[in-house]
Each structure stands twice: as C-alpha cells, then as structure tokens.
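The complex appears here minus one protein chain, its other protein chains still in place.
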Amino acid sequence: MRVRIRHEITQRFEPGSRNLSVTVRLTPRSHEGQFIQRWTLDLDSDCRLHPQEDAFGNICHAFSVEGPTDHVTVVAEGEVETFDTTGIVRGSVEPFPPALYMRETTLTHPVASLIAFADAAVKGVPEDPLTRLHALMVRAHETLTEVDPTGSTMPLSAEAVLEAKSACAGGIAHVFIGAARHLGIPARHISGYLALDDEGAARHWAEAYVPKIGWIAFDPGRNVCATENYVRLAVGLDAFGVAPMRSTGFECRESVCAEDGRTPPRMAQAQSQGQN
Amino acid sequence: MLSRTADNLYWLSRYVERADCLARILDVSQRLAYTPVTYGGSTNEWGSAVLTAGVADLFTERYGPLEEAKEEQVVSFLAFEAENPSSIRNCFEVARTNARSVRTALTSEMWEVINTAWIELRNFPNRALTRDELSRFLAFVKETSLRFDGATFRTMLRNDAYWFSRCGAQLERSDNTARILDVKYHVLLPEKEHVGGPLDYFQWASILRSVSALTAFHWVYRDSVKPWLVADLLILNRQMPRSLAACYDNLARNLDDIASAYGRQGPSQRLARSMLARLTNRNIEDIFQTGLHEFISGFISDNNKLGAEIKEQYLT
Partner (left out) sequence: MRQAFDEMSSTDGHVRPAYETLKQWLGGVPQDVLNHRRKEAEYIFRRIGITFAVYGEQNAQERLIPFDIVPRILTKDEWGRLSTGLEQRVKALNMYIRDVYSKREILKAGIVPEDLVYKNPAFRPEMNGQRVPHDLYVHIAGIDIVRTDPDTFYVLEDNARTPSGVSYMLENREIMLRLFPELFSMHKVAPVENYADDLLATLRSLSPQSGHEPNVVILTPGIYNSAYYEHSFLADKLGVDLVEGRDLFVKDGIVFMRTTEGPKRVDVIYRRLDDDFLDPLAFRPDSVLGVPGLMSAYQAGNVTLTNAVGTGVADDKAVYSYMPDIIRFYLGEEPLLPNVPTWRCREADHLKYVLEHLPELVVKEVHGSGGYGMLVGPTADKAQIEKFREKLIADPANFIAQPTLALSTCPTLVEKGIAPRHVDLRPFILSGSDKVRIVPGGLTRVAMKEGSLVVNSSQGGGTKDTWVLDA
C-alpha cells in the first residue's frame, strides 16, 4: 500500500523569544515492511537542519531558531510504500540488543496496579512469550477504552491509564509495554501513522521482542498486530522518547493527514492540541 | 563578562545604595519628628518618608492613608518588613543573594561586607525597636554601605565588573536624591511663606541632612542655608557626591569606560552624555524659572530610561 502523509506541528513560545532550540523526530526510516519513497521536512523559519541518528536509530533533526518569534512550525511530508509482514519488523536499525528494552521509565513504571494487570492477563496462559503477548494485548484492549488524544499530547503513564481505565493509543501502549517488561519480555514504544480507508492519523503502538522471531508490532488499542496500514516513524522506551517535537514552548498543535496514496488527496485533518 | 554577572553586580550596588538612602531618610524623619512643630517639626513627617522611599502605594494598602502614618509603622515598613520589597532588610537579603551568585566577580573584602551585614542583620530583633536600637540599626546600615563602597573602591579591578557596579550605585543614588527633592520641592520654592524663618531652616537643613550635606553646604557656599542654594548643591554642584550632576559625571564616565573596553558605543552612552550636558549647561535660576518640579520629574523619568537602556544593551 502506498501511504501519503502530511504532519504539521506548531509549538508556541512567549512572544519575542530568541535563540530557541528544537529537536524533531519526524523522519521515518525504511525496513522490510516499509519503503520511504519521498520525504521532506519544511520549516517556517530560516535555519539549518542537522540530521542526526539518535541512540535508538531514529533520524532526528536538531535546529535553532534565532527569533524573535512566538512559534515554530515544522511540516513533514512524504510517501511511504508499505507491505504486510504480519506485524514482524525486520531490517530495522538496531543499535541496542533487546535487553535494553527492559528498562523501566517513569511512564511505564511497574507499579502495583500494573504488576497486577500483567499477572492477571497471563494467568493460566502458557510461558511462551508470543502467546503471552497476545493475551496481554487482548486484556489491554478489553479493559481499557481507547479515546482520541485530547488535552495533552504526551500520553499518560501506565499507572494513570490503569486508574482511568481509558486512554489514547499511546497510553494503552504504555500499559502493554510496562506489563510485557514486568513479564520479562523486552518491549518498546513506537510512534507513526495509521492510514485507514475512512481516516488517517498519527498513532502510537508497541513492539515486543520474541526470541527466534524478532520484534513484533502490537497495537493494543485496536487489538491487532501492525498491518500495511501502519507507517513506523520512531522508536523509544516510552512516549517521551518518540515525541515528534521537543522544545521549551508551552503549547503544541498538531495536524496529521495519512491516506491511501492511490486515491486523490482529501482534506481530512485530525486536530490535536495541548500542553507540552 | 556574563550578562547575568553584570546584572547581579549592578543590582547588588543598587540595593546597598538603596538601603543607605532608606537609613538616611529614617534618620532625618526621626529627627524632624522630635523637633517641636514651632521649629519646623511636622506631624506627617513619617508619611513623607514613605513617599520619598517610593513605596507609598504599598504602604497605604497595608496601613491606610499616608497622612496618618505612624512612626512604628513607617520604621517597621521601611526597615524590616518582608512584604516591602524595598525594605532595608530585603535590600540586604537581595544584595546578598546577588553577591552569592557573583561571588567570583567580587573581591573577598566586598563579599565579607555583604555577608557579615547579612549575618548581623539577624541580631536586630524583628519587633518594634526602641529609639536607641533604631539609632544603632541605622548606624549599622550606613556603616555597611560605607564599608561596601570602600571595599569596592579599594579592592576591585578597574574593569567592566567595577564599572557596572558603579553604574548601579550612581543610578540609584541620583534616583534617591531626585526623589528627596521631588517630595520636598515645595519648601524650596521662593513663594513659600515665612521665607527664611526658623520653620524653613529646619526643613532645608533636613533635606541637606538626608544626603549628609549640611556641613558640605557651608563649606561650598560660605553662606546661610538658602533654598536655591540647597537646590543648586543637590542638582548642579559637581563637588557634591550626591548631586545629580556628580552622579551623571560618574555614570557617563563609567559607561564610556565600558564602551571603550568593548570597542562599541550604544544608546546608554548617548543618553547618559546628553543628560550630563543638560545638568552642566543649566543654572539654578533657569531651573526655578521653568519649574523645579517639572525639572525633577523629567529627571526621574529619564534616569529610569537610562536604567532600561543599560539593561537592554548589556544585562540581558
């Protein structure tokens, strides 16, 4: 499938701000399940873009805006050819062994409620990690209601999600990731895009590592392993690590369009905004 | 040097200078308040002290109208209260915080003056002071600023750090002198009744005392105290270290030193020089004719503007 993507992010600053530093993770890389045909980054201010590879193998750009200004806007745009690999991710850049993805982070910290969730999900399920991961995904999907990301661009921590019983896809991914790590399975956070027939949007999901198979993409919010409708953008330990834009501004607005590239472009735009 | 360091040095000196001015204002008010009314003492001397200190709004909010200001209230407000950001105690607190942030730019002598004052401040009780205690307190404040100035003068390298520090002190000092004049300008006006009477003498003398210039007056003019001479001394006389002209003499020179060290002039140098020219080319009759009050208000606002220019050019 060919997916056409346009992702615009604006971050607001105090008027008259000078010498702003910004980091963006908005450039997908190819692997066996996706091929980047065309990709551009556009800024509304004059500055040099330095591409760097971050610790997790993501392409990121750090740049500075001299100002004075009250906002910075970045637009990423391109086309990606995707293939269905039944969720298995091969040929990706892997600077770390899977063991690294056992790290605990603030957003995925194994608090008592998360441990209870994980243990309940795999109760009576065989030790085999793949089966357990599917059980975890089903459990997360059944007990947590997915809602559209509003209010905050940073997904909630696993603990907060379990308390609220509902979250955006990224929050549900935190629960899945924290639970998998508690069960001894390396797991990580993925940002990207989901292009369906009727809508396309930014999305977060998880990947977990199964020996002999490799990394497998699970979307517990939708209870599926990733398909050709998914475009993988960045990988990290949790949502912090894959934040598309990091700066010191106070408000972030995003608008994302991801759609089937074979159809004529439509103007569907998902809006989200919040504090960063 | 770091902009923040320059900023801290500048404000450190301003706050020490401000504490000194407040102490002098309190000193004079106390003296006037104990002078019988027939000899020029007045009942609302304390209110005008608050006015001179430039914190009238805050004071009225807390204690009510200035006309009814009481001694204990004013002393406590100007000297000790934490709620008054310009109280002497706060001046010393802020001065020390600034000094701590720029310790590396201070000489150890300067630091020790500030740190010791800050420690000693704690020995003064946090309650209404007896008159003796207040006198000792005010003497302590004045001595601290003298020691600080002395330490600065004697130990600091003559480089940008020194110049920024002096700029702060001079700007604050000229502001204080101008505000004393602003509050008391009416007693200097020629149309005032009882010209030359004992009542006025005490008022004029008190103005001079508040800038420690009573003795200086006699040395400079070899004359009895006369209102236009008082104004001349405090505004135009460059021999008098607290006069506006003397302050701007120093300000212009310090700013020029900075500019020549950095090889670049800016708006603050231009403004300081033009203000100095204004103070040099005028005479006191002239100023009285166009209006003493207008002249002083204009000066205060230009002085603030210079502060803003220095900040924009160097301190951010």
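Read from first to last, the chains carry the letters A and B; within each, the first residue is number 1.
Note that in this section a contact is a pair of C-beta atoms (placed from the backbone, for glycine too) under 8 Å apart; a residue touches a chain by one contact, two chains touch by 3 or more.
Treat the numbers as computed from the prediction; the structure is a model and nothing was measured.
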Fill in: Listed residues B:E45, B:D160 or B:D249, member touching the removed chain
B:D160
Practice prompt. Tell me which residue among B:R31, B:R103 or B:K142 touches the hidden chain in the full complex.
Written response: B:R103
Worksheet entry | Touch with the omitted chain, as defined above, among A:S64, A:S92 or A:S255 | A:S64
Worksheet item: Hey, which of A:T27, A:S157 or A:S247 is the one touching the hidden chain?
Response: A:S247
Worksheet item: In the whole complex, what residues of chain B lie against the chain that is missing from view?
Response: 1-6, 97, 100-101, 103-104, 108, 111-112, 115-116, 119, 160, 164, 258, 262, 264, 314-316
Worksheet entry | Chain not shown, touching residues in chain A | 19-23, 47-48, 50, 52, 54-56, 62-64, 66, 95-97, 99-100, 102-104, 237, 240, 246-248, 276
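Methods note: only the chains that are shown with their structure count from here on.
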Worksheet entry | Intercentroid distance (Cα basis), chain B paired with chain A, Å | 60
